[in-house]
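Heads up, one of the protein chains got dropped from this complex, but the rest are sitting where they should.
Let's look at chain A:
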């Protein structure tokens, strides 16, 4: 087969077909165009200001590695004047996160960015290895998701940084749109598509500069620039993508590649239709800070965990069965039941963000989600079950745990 010529430069051999418009591009033009589009997103949304300090949430995976590489390139090319650094979370999963952290450490050198690593062990007194030893593999992703969200905020706060960027891509956003549509979760639908997740729950702003970038192009960008990234399955949630909304997105892409961006755009349009009073409701403002990875595995960039579609289907069937009992759809009311003092959800101004009584983290609840989970964990800690599966040098683990508890109490 004769080589195809690049659509852009009409010279070099095309090696890529862009999913969104089927343009065939050579390596150099692809890299240039990919970067330019991210630049346009950044400029179009006024994402940064000159002199801003920005932490890149870095897992060592493809998305965050590409994000770091592109931001460094653009910061220099267009003179954004940004002060970039890498912020990594160490969930404490031996044989998984320690490997990927090595990648992040190399990235820090390659991109000449300072690196801050925040560990679950130091923050919560529980590594994920210990959590799993306690609660088992089922449901451990919930802990990981809730812990990660706070950990990113705390890490940023430690660095005195008010803006964290994450590697969420168009596939991630499309998946979120799908899930929220299926759930009928209007507040999340309206928030999930926006490039900046600002919330009063946290003075730390989050954004996703790659929200229009196809996962496929991110992987190809990493490949053609030979970026150093790490990919694996989380040992506690292997095959997390099986049977998930992710599969649906990938199947759709196979049939019609533009569908991913179409879903993102549709999500944005639908978000614009969500009434203002509904947007902030649901779990109220505080939801903004906990949205993305609640229950999901953030190391897979917030994608839903396996079986979620199946669970959804089951729920939908149940909903059908319950339909006869229902009278009307009352979104804000229905969801605000959860918030403690039953203030009307519409009074957004009236809702005060408090601080968690335990840890001081901003929360609309008396006790924040992480502390609630920790409560459950700590209650059961005396059981020796935690020792099971801990294979090595943990002779001093009892002492360590006591110290951790003491630390927890002190914070």
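Following the convention adopted for this analysis, a contact is a pair of C-beta atoms (placed from the backbone, for glycine too) under 8 Å apart; a residue touches a chain by one contact, two chains touch by 3 or more; residues count from 1.
Criterion: contacts and distances are computed from a predicted model.
Chemist: One chain of this complex is not shown here; going by its UniProt record, which of these names is it: "dolichyl-diphosphooligosaccharide--protein glycotransferase", "Ubiquitin-related modifier 1", "non-specific serine/threonine protein kinase" or "Eukaryotic translation initiation factor 3 subunit H"?
Modeler: For the chain missing from the view, the UniProt record says "Ubiquitin-related modifier 1".
Chemist: Which listed residue, A:28, A:219 or A:367, touches the chain dropped from view?
Modeler: Missing-chain contact among the listed residues: A:219.
Chemist: Taking the entire complex into account, which one of A:32, A:75, A:110 or A:232 touches the absent chain?
Modeler: A:232
Chemist: For the chain not shown, which residue from A:41, A:64 or A:378 touches it across the whole complex?
Modeler: Counting the whole complex, the residue in contact with the absent chain is A:64.
Chemist: Given the full complex, what residues of chain A touch the hidden partner chain?
Modeler: Per the touch rule, chain A residues meeting the hidden chain are 1, 3-4, 13-17, 24, 27, 59-65, 100, 171, 215-216, 218-220, 223-224, 229-234, 239-241, 246-247, 250-251, 253-254, 297, 299-301, 303.
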